[in-house]
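Heads up, one of the protein chains got dropped from this complex, but the rest are sitting where they should.
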Amino acid sequence: MSQDFRLAQGGRIDREKPLRFLFDGHAYEGFAGDTLASAMLANGIHLVSRSFKYHRPRGIYGLGVEEPNALVETGIGAGIEPNARATTVELADGLIANSQNRWPSLRFDLGAVADLASPLLSAGFYYKTFMSPAGGWKIYEWLIRRAAGVGHAPELPDPDRYEHSYAHADVLVVGAGPAGLAAALAAGRAGARVMLVDDQVEPGGQLLNTPYAINGRPAPEWVAEATAELDRLPDVRRLARTLALGVYDHGYVACVERAIPVSQGRVRWRERLWRVRAKEIVVATGAIERAIIFDGNDRPGTMLASAARAYAVRYGVAAGQRAVVFANNDDAYRTALDLANAGVEVAAVVDLRHDLSGALPGMARERGLRVLAGHGIVGGRGRTRIKAVEAAPVDDPSNRQVIECDLLAVSGGWNPALHLYAHAGGKAAYDSGLAAFVPGAPAERMTIAGAAAGRFQLADCLADGARLGAEAARRAGFSAGPALVLDAPEPEPDSRIGPVASPSRGGKRFVDLHNDVTEADLRLAVTEGYRSVEHAKRYTTWGMGPDQGKTGNILGLNVLSDALGQPVPQVGTTTFRPPYHPVSFGALAGRETGDLVVPTRKTPMDSWHAEAGALFEPVGQWRRAKAYPKPGESLHAAADREVRAAREGVGLFDASTLGKIDMSGPGAETLIERVYCNNFASLKPGHARYGLMLGEDGMVKDDGVTARLGPDHFHMTTTTGGAAGVYVWIEDWLQTEWLDLEVFLTSVTEQWAVATLSGPKARQVLGPLTDVDLSAAAFPFMSFREGRVAGMPARIFRVSFSGDLSYEINVPARHGLALWQALMESGRPHGITPYGTEALHILRAEKGYIVVGHETDGTITPADLGMEAMVSKKKDFLGRRSLVRSGMSGPGRKHLVGLMTKDPARVLPMGAQILERPSEARPVPMIGHVTSSYHSPTMKRGIAMALVKNGRARMGDTVYLPLLDGPTVAAEVVKPVFYDPEGARRDG
Amino acid sequence: MLLIPCPYCGERAEGEFRYGGEAHFRRPDNHLEATDEAWADYLFMRKNPKGWHRERWMHLAGCRRWFYVVRHTITHKIATAYKVGDAHPDLPA
Partner (left out) sequence: MTVECAPLDNVVRPGETNGPSGIALTDRRFVGQVNLRVRGSGLTAAGHALGYALPMAANTTAGDATSRACWLGPDEWLIVCDDGKQAELIQQLSAALAIDPNAVTDVTDARAVLRIAGACARPVLAKGCTLDLHPRVFGADRVAQSLIARAQVMILPIEGGGYDLFVARSFAGYLWDWLLDAGAEYGIRVEG
């Protein structure tokens, strides 16, 4: 099929560059510069979709994002994009598009039976009909979702890249029509950093199809000049194909840029989400034409007048050969004249108004166009394409005349595009003269220029832009030069607007084409009591489709106004929320996919673990070796082997992830005393102590070993997960409450690599590598020494989290891997075995050592853990006051206990709930839960730690644990120390 | 995303900060002798006004200072930010 509806001349398309495309499997041709919609119209295709609910045939209706009908699927395979507006898809060679929501074909759609049943399908039909039987909704929903709706999501992973970029602007101008270009020029000339975004391929907006001149020259020439000047300014960034989606707090604007389509291969990126921080925003988004309510107002071939005009002038496409223009305002006559000038036969202009005394209707009459004043459209003919309309006097609707046509261009007036203003918190005011909402009180950092402000004359748009652009620049700190003067004479329109609805003869009258909502649906909603605009909207789904009612909102408000007997401003308006236009998930996700979703923090020894085949587990953002299974070995077997090595020989553990804070200054001791609940004042330099940290609520917050490096110098360690929180918390106290304390914190977590040697042979492994005397007398438990290990400067802490002899060796991070290798080498004769976090947990659980976050959950006190003896009675510390609050002690609190399953082979699941009796009446009273549980290779049985109500009074009792997927298990309550309760082994 | 005026670093994106809730609630003097009621009030009770709110923020990814912000909880407008020890500015009308 050749381009039968392409006009012989005109348009901004490149006739030298034909592009081929497929729609529903048929090959067509368009030109570079076409949208998919203009190319389809050039080929005479109006029918593009079946409607959402009734499966009625629908045609291309608009020009851009306001399009309610022409939702198509583009691409194939993984590259499928459903619900693309044909009006915003840039034509590319080889483009593949398909219609949606039809079966078996667009012309013959079985789903259209819904239209025959439409008397049943009024507003609220689903709510009323599918109430019973209970549970039936699951089946109904499946059926309804198949019949109703839009495109299908692609089933393969999206192969395309999506990018994100932040940008900063002194002045962000949204829209590159007359107002936006003038604003950008004025602000840019003042030296401001300007960002000009526009969703079209070409800048200019309405200027691309206006017959009027600017400063005596054709408008497109001025556009080209202005654009060239903007592009020369070093601090102006102009983005085409970029749609502003939403305005958020403090000048934050999200815009999405589409890539220039390519005919072959893949684009480098498909969309880029711009996150702009603007000091000032000039909204020059123009206005969107709206429809008129009349019987059968959804026939393919019916479209917005402004769209028909732009297709003719801008794309050189006759949307029909014989047009009728249906109007309630003077601007429609520009369409009639432009169509006539472009060579389309204009059969009639049907105008709902009686008094047509403005300049434009006069020009139309002079041009010889037939004008039917005081007439409305009351019906039409044609199913998949309009064939004729029926016009009748407004006062006598039955007096019909049939006018043959294949295009009905409808103009119901213009709505300023106030979405961004509403996002910014603006409250629009109703202008009854325009029958539209216009900006009310100013929104933060935002001004509104031209048609978006309800000022539709070209000269006003240009003047607004020039003034507001200069003012925005001035507020951002840039003084503008001489004012930009732009002269643009055009015929003065009569601003009076007619009614938004034509007389009815009982046909279907749509107010929301996308969601198939009719005038009758809205009236029914009011009858049924949905009198608030928000309720009527939700009940009928009016304005809730993907087009968000861009063409139908005012129509619906007028219907509600009539039904409720209230003026429109009193009926109210629904709230616009971002995004202005649907946005792809890909654009929102950007590159935060795969490995880049979250950082993986790696220790200095990480590469060794990886080469050794370690099984990793995430701990916060760190990845830590969980175990080092040998080929064919299970995690469980590997952990067993590693535990045995650390108990009987020697093991090596990477403890680099521990939080480390250096505390220095004369107030350091006081600070440590206040943040730990146990005594540190008596700690001598060269020694270390376990510290327990409470929140102000008296609950255990964190723990770790802190060493005193000097009189005023401490090295605190925190849990891996608590490191950042503890640092922020202590800084909070220092900065806001304890200003008198002279102490400085420096995070040194990343400065030190830490390798822990553990086991009776630890001394034999470390001895040959170090100049430090390791004898128990010279280097006792809970002390630290500085020295050299394998030639590296090191701090060695003799602490133990396994209960066996243990050295934590700290070296500057660059030496971490070398330290590890040296220890492995030195330990080889002793069978040194690297162990991971799983073995670490088993080792500490055998000793009953707590892990914050396992044995505590923010509701556990030191006494609950059996650690009350270490809490200082003498000093003040954070959380002390709370420990004497009622409920913080005494009966009823949970205590940390050990559990030994009656069946030694049984390992309880962590989190298992604990009962007093094997079976209980429901609701079952729970007395606690398992906090840690492992198979202990040392004890050769399952061991568990648990928090149990009054647990210390239950020693020797049997409790019961019903398992989710198994039996109820009996276990004995024991002390939470399973191994070496005397602590005899830590000296090796 | 809010733009928070750190009194040291200037306006920075919200993601660099940590929120600390209501500002200027007082730890009871002689807190070890405070009544249970006074202590519970200090521990748990925070204002949640509809309107202007003095709140604590920390510039975690920046200068790591705690400071105060006067923010409107409905419009998210920020009237001012001030340092620890500065006089408390009046709330906007």
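Should a chain be cited, it is by its letter among A and B, assigned in written order, with residues numbered from 1 in that chain.
The definition used in the following text is that a contact is a pair of C-beta atoms (placed from the backbone, for glycine too) under 8 Å apart; a residue touches a chain by one contact, two chains touch by 3 or more.
The shown structure was predicted, so the numbers you read here are calculated from the model rather than taken from an experiment.
**Student:** Which residue among A:790, A:908, A:930 or A:974 touches the omitted chain?
**Tutor:** Once the missing chain is taken into account, the touching residue is A:790.
**Student:** With respect to the chain omitted from the figure, which of A:2, A:165 or A:399 is a touching residue?
**Tutor:** A:165
**Student:** Among A:321, A:584 or A:751, which one is in touch with the chain left out?
**Tutor:** Of all options in A:321, A:584 or A:751, contact with the hidden chain holds for A:751.
**Student:** For the chain not shown, which residue from B:9, B:32, B:45 or B:74 touches it across the whole complex?
**Tutor:** Among B:9, B:32, B:45 or B:74, only B:9 touches the chain that is not shown.
**Student:** Of the listed residues A:599, A:632 or A:890, which contacts the missing chain in the full complex?
**Tutor:** A:599
**Student:** Touching the hidden chain in the full complex, which residues of subunit B are there? Just list them.
**Tutor:** Subunit B touches the missing chain through residues 1, 8-10, 12-13, 15-16, 61-65.
**Student:** Touching residues of subunit A against the unshown chain: what are they?
**Tutor:** 163-168, 193, 268-269, 275, 277, 591-592, 595-596, 598-604, 607, 622, 662, 664-667, 742-752, 790-792, 812-818, 822
We adopt the following convention: only the chains that are shown with their structure count from here on.
**Student:** Counting in whole Å, what is the centre-to-centre distance of subunit A and subunit B, each centre being its mean C-alpha position?
**Tutor:** The computed centroid separation for subunit A versus subunit B comes out at 27 Å.
**Student:** Touching subunit B in the complex: which residues of subunit A?
**Tutor:** 248-252, 275, 277, 425, 444, 696-697, 728, 731-732, 735-737, 739, 876, 880-882, 885-886
**Student:** Please name which positions on subunit B make contact with subunit A in the complex.
**Tutor:** 1-3, 13, 18, 20, 27, 31-32, 34, 36, 39-40, 43, 56, 58, 60, 64-66, 75-78, 84-85
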